[in-house]
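Every protein chain except one is present and positioned as in the full complex.
To keep things simple, chains are lettered A, B, C and D as they appear, and every chain counts its residues starting from 1.
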Amino acid sequence: MREAISPANGATPLLAVRDLQAWYDESHVLHGINFDVRPGEVVTLLGRNGAGKTTTLRAIMGIVGKRSGSVQFEGNELIGQQPRTIARQGIAFCPEERGIFSSLSVDENLMLPPEVKPGGLTRETVLEMFPNLRERLTSQGTKLSGGEQQMLAIGRILRTGAKFLLLDEPTEGLAPVIVQQIGRTLIQLKNQGFTIVLVEQNFRFAASVADRHYVVEQGRVIDTIPNADLDANIDKLHAYLGV
Amino acid sequence: MTTQSETGLVESAAVAPTVGTPRHHIIIFFTLLVLLLLAPFVLYPVFVMKVLCFALFASALNLLLGFGGLLSFGHAAFFGSASYVAAHAAKVWGLNPEIAILLGVGAAALLGLGIGALAIRRQGIYFAMVTLAFAQMVYFIAVQAPFTGGEDGIQAVPRGRLFGLIDLTSDLTLYFVVLAIVVAALLGIYRIIHSPFGQVLKAIRDNEPRSISLGYKVDRYKLAVFVMSATLAGLAGATKAIVFQLSSLTDVYWSMSGEVVLMTLLGGMGTVFGPLVGAAAIVTMENYLAGFGAWVTVIQGVIFVASVMLFREGIVGVLAKWLKKPL
Amino acid sequence: MFELLGIPPQALFGQLLLGLINGSFYALLSLGLAVIFGLLNIINFSHGAQYMMGAFVAWMLMTYAGINYWWALLIVPIVVGATGVVIERVMIARLYHLDHLYGLLLTFGLALIIQGLFRNQYGVSGLPYSIPTELSGGTNLGFMFLPNYRAWVVVASAVVCFGTWFAIEKTKLGAYLRAATENPTLVGAFGINVPRMITLTYGFGVALAALAGVLAAPIYSVNPNMGADLIIVVFAVVVIGGMGSILGAILTGFGLGIVEGLTRVFYPEASSVVIFVIMALVLLVKPAGLFGRTA
Amino acid sequence: MKLPSLILATAASLLMAGTAMATDIKIGVLNDRSGVYADLSGEGSVIAARMAVEDFDAATKGIKVEIVSADHQNKPDIASTIAREWYDQDGVDMIADVPTSSAAFAVNDVTRDKNKIFMDSGAGSADLTGSKCSPNTVHWTYDTWALAHGTGSAMVQEGFKKWFFITADYAFGQALEKDTSAVVTAAGGEVVGAVRHPFPGTDFSSYLLQAQASGAQVIGLANAGGDTVNTIKQAAEFGITQAGQSLAGLLIFITDVHALGLETAQGLVLTEAFYWDLNDDTRAWSKRFAEQNGGNMPTMVHAGVYASVMHYLKAVEATGGKETAALMDWMKANPSQDPLFGEGTIRADGRHVHDMYLFKVKSPAESKGPWDYYNLMATIPAEDAFRPLAEGGCDLVK
Partner (left out) sequence: MTDTGANQSDVILSARGLTKRFAGFVAVNGVDLDIRRGSIHALIGPNGAGKTTCFNLLTKFLQPSAGTITLNGHDITRQSAADIARRGLVRSFQISAVFPQLTVLENVRIALQRRRGDSFDFWRSQKVLSAFDDEAAARVNEVGLSPHLHEPAGELSYGRKRALEIATTLALEPEMLLLDEPMAGMAQADVALISALIRKISANRTILMVEHNLSVVADLSDHITVLARGQVLAQGTYDQVSSDERVVEAYIGAGHA
């Protein structure tokens, strides 16, 4: 298992995760996650269902039952902080189930997250990015299609000014054409300087957007594959992820 | 579908139960019995009878709450209606006390069946509120029905002769009859808790979906325990009517339901002896503090708050944890 | 003359109007209860006691400090709401991880304490609080004499109810509240201080109860027991409306006021129980209440 | 071993040390100390009882009197429990006061069972000396029949013939309504309607509007305590009285008028057995009473407790013991005499008979200050004030 811990090649990591362990109630889910994210990067956490990818994101946000180890963001230790103060440092989280509020309209959902840093996208920009949402602004949030909900979920965190995004399976259950649209959006965001941690099962999608892939299995990062080396490692990946 | 030990109403006493009737339970029961047999020669018998009636009432509620996991906020309906029926039967129909009590108990059982059948369809807070709503209706009937005597209640109920033979006018004679009734009922509850039925009940309380998946029809068990609890509450109410020769609106009012929850909570729900301790504590306190007027309410409130905030396991629950033995 | 069940229609109008007035108290109180339940999932059994506190604090302000009704309308909800904030911080906040029934038991105990304390201090005979001079007198509507104060009560509570509904359904703050009701974890992960919001919400719900108390003070005697029985009625209103549904609480409050008013005409003895009958029926047929969302 | 006791002992021993052959008497004042009747009975009744002991000068007469008191919360079950324990455990010989009819019935039953003496002042039900009469009970101050007759017949005589009742849906309310209706119809009046409201209530406007729509001249308030106060307040609010209808309080005490204030209560017609400002004797006694009672004047219930305890003590002195039958016989055989009720007698059914008074509440302008509330309209002579002996249905009357 080479590069289980990937050294930050030169640049200081924006996010450094060391020996992160996490529990839900009594079940020990993460057994020591290690990885780095450098500014402006898109990295993915790949792995099968139940490997601990989602929990890793939630542990970074501080919304698991219990966690230990170290999560440093811009040099600040996040372990021990409340989720809300973590968010206030410019980290935005888009959950797997998307978290669209059914008692809020689309517009309210969009405008809900407070601005945590200056320089967030305006409502107008978000609507230009996802034109589908514009026509549905007054409808109930959960009345949107899955794809639209995903756009809404991504769109609303772009408004906050956070430049560090944690996206949990944004393509899950979506039609290919929507997946492509989301892929384009992520690349666009990357070009605008956003740093993104992406949890994916769909590694073809991940490959289209990411700089680096961390393979998670049983609560540990077991491999790191730079996107450039993907073709060389395709068999290995199939073994990790395949059916 | 979380395991309910962390969030459920009945907190685990974290005690390793043993199989069969634990020896210390037998010892406690025996000691209690001896104390109660001696009590009327030391304490005022009517006072001890009151404690006994409420101990039974609280144990009946505890059967439902502590072992069935269902909080009824309307148990006064059963206590009170049995009290009315028994009082009416003894006074107006001139029946023997044992028949009067049986009729009262029967009325409570029927009422329990009716209310239970509707209430068990709901859970948690809704269950509590449905029982409260029905209890309010029973209260309304108690106010309206001619035979209940409105706010005067049914007074001067004759204690009569047990089986037409034993004159119950003497407090002491009555005491031993009441003691026999209450002890029998408490042993009955003990048996229910430790019967095959009680095992299933505890399982349902601990984890309802899992019980369903094992093939148990949980609604029937809930209804059965509801009716049992109502019946026993009725026994307490009917006995109280004979002891005090009176049944009144207090017995059906919703604050009576609150009081019996308080007794159970204070003593320790889900424990065998908790309701007895809780009832004794509250009844004694009410008696001693009667002169303090509204302070009684304040003190009761403080106990409620303290029980919820500080010792949710109740007095006996805390003791059990400390002794590492189920009580 | 056309009569409905022996009641001339004009008299019926009068009775409907009276029902509406009483309904406005139900609406205000159940609104507070619904707001608290919606976010905290706690049955605030001390709501009636807090309503009573509202009336008492108004009376105290008048008696000890000479502060008039209009200022009381402003000050009392803030003062009593502040006590709610303290209660939430010190006690209720420690119960969220437990079964909701513990919240009910706790607030039940609190209600006993509050009522007992006031009863000790002020007895139960009731204390006088006069109708502000600006609102004394009344208007003859032809079918009835409507005291100006009662008209004010309807208007005031309708405005407050609408305001609260608007604040919750149409404002940013309200959006936070609704979102936090659905998924507090995620809202917290957006950087919002959810515990503080919960505290303030409880305070706000309590303040609404206190406001109802101030409104009630001039027409019902200021009495430590004034909220004791009311709480379970209001509770039933909230259950009928659908726990946590703001609109449901308001509409049901006004609606049941009218139902109760009509019962007072046709079967007055049953006017205190009719709401419970309706509640039992609604719960059995439509468990989530008339306006509640089914889980 | 000291037994658990319900008692908050409030009274002191009044015996001079060394008096030989003393009779020890224990009197229990059982009433509402925290609820709606706390002001009209409550601690004031204990004060009145104590004053009776002092005025009787029991100590020098060799009678040692101890007074205990307790709160029955207006509930019959609590009253019954306390009475039972007092008699069984604490050696109480006589229970005084006991407002609230349901509680009084409970004490009535227990007293008869235990063969002790019950001298009621606070309760209203005429059944206490009627169908539920007991050889052990004296009903001193007033009853629903007396109130109904005083107010009912006086109002009808003044030309107020059409009545509407707002009645608490409780036994005492129904009894008041029934008794008054009978008086009103007998006097040539007419009852045009009645509405029974749940007890306790808060909003009475609906009933007041129904009363108004009925076209009645008088609205009879067959309720009590806070309900009556609220009804009167709301009647003023809805302009009922201004529109010409009169209110007749059927069970109303001076403390209620005090709570209402004259602005609201003025013009109200009511019947009482006692008013502090009747004559020099009542004024002098009431002044002493008020000094001990936080400046509040006595109610007729307080006066009744004083007079009944006084009469009882006289019987103890006369019979030289506390044998129940002897005491009851003496009390019924000898007329009572005290500064508050003047002379009176106790009938075979236990009814104490004395003059009753019809009052009208003063307007604020007429009143010279606090507690100056009543104008005397009529004195109802003792022989007319109470239900005739034969009509009560009491078994003790042959």
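Methods note: a contact is a pair of C-beta atoms (placed from the backbone, for glycine too) under 8 Å apart; a residue touches a chain by one contact, two chains touch by 3 or more.
Treat the numbers as computed from the prediction; the structure is a model and nothing was measured.
Displayed chains that the missing chain touches over the full complex: A, B (touch as defined at the top). Considering A:S70, A:T85 or A:N202, the position touching the chain not shown turns out to be A:N202 (whole complex). For subunit A, the list of residues touching the undisplayed chain reads 24, 26-29, 48-50, 96, 142-143, 146, 169, 171-173, 176, 179, 183, 200-208, 218, 238, 241-243.
Touch with the hidden chain on the side of subunit B covers residues 1-5, 10, 12-21, 191-192, 194-200, 202-203, 205-207, 209-218, 220-221, 224, 228, 270.
Criterion: only the chains that are shown with their structure count from here on.
Of all chains, the one whose Cα centroid sits at the greatest distance from that of subunit C is A. Centrality by Cα centroid goes to chain C.
Across all inter-chain contacts, the pair with the most C-beta pairs is B-C. Mean C-alpha positions place subunit B and subunit C at a centre distance of 33 Å.
The distance from the centre of subunit A to the centre of subunit B, with each centre set as the mean of the Cα atoms, comes to 55 Å. With touch defined as above, subunit A holds no residue shared between interfaces to two or more other chains. Residues of subunit C in contact with two or more other chains: 119, 269, 272-273. Taken in their complex, subunit B has these residues touching subunit D: 42-44, 46-47, 50, 143-144, 149-153, 155-156, 171, 244-246, 248-251, 284, 287-288, 290-294. Touching subunit A in their complex are the following residues of subunit C: 172, 175-176, 178-179, 181-183, 185-194. Residues of subunit C that touch subunit B in their complex: 43, 91, 94-95, 97-102, 104-106, 108-117, 119-120, 232, 235-236, 239, 243, 269-270, 272-273, 276-277, 279-280, 283-284, 287.
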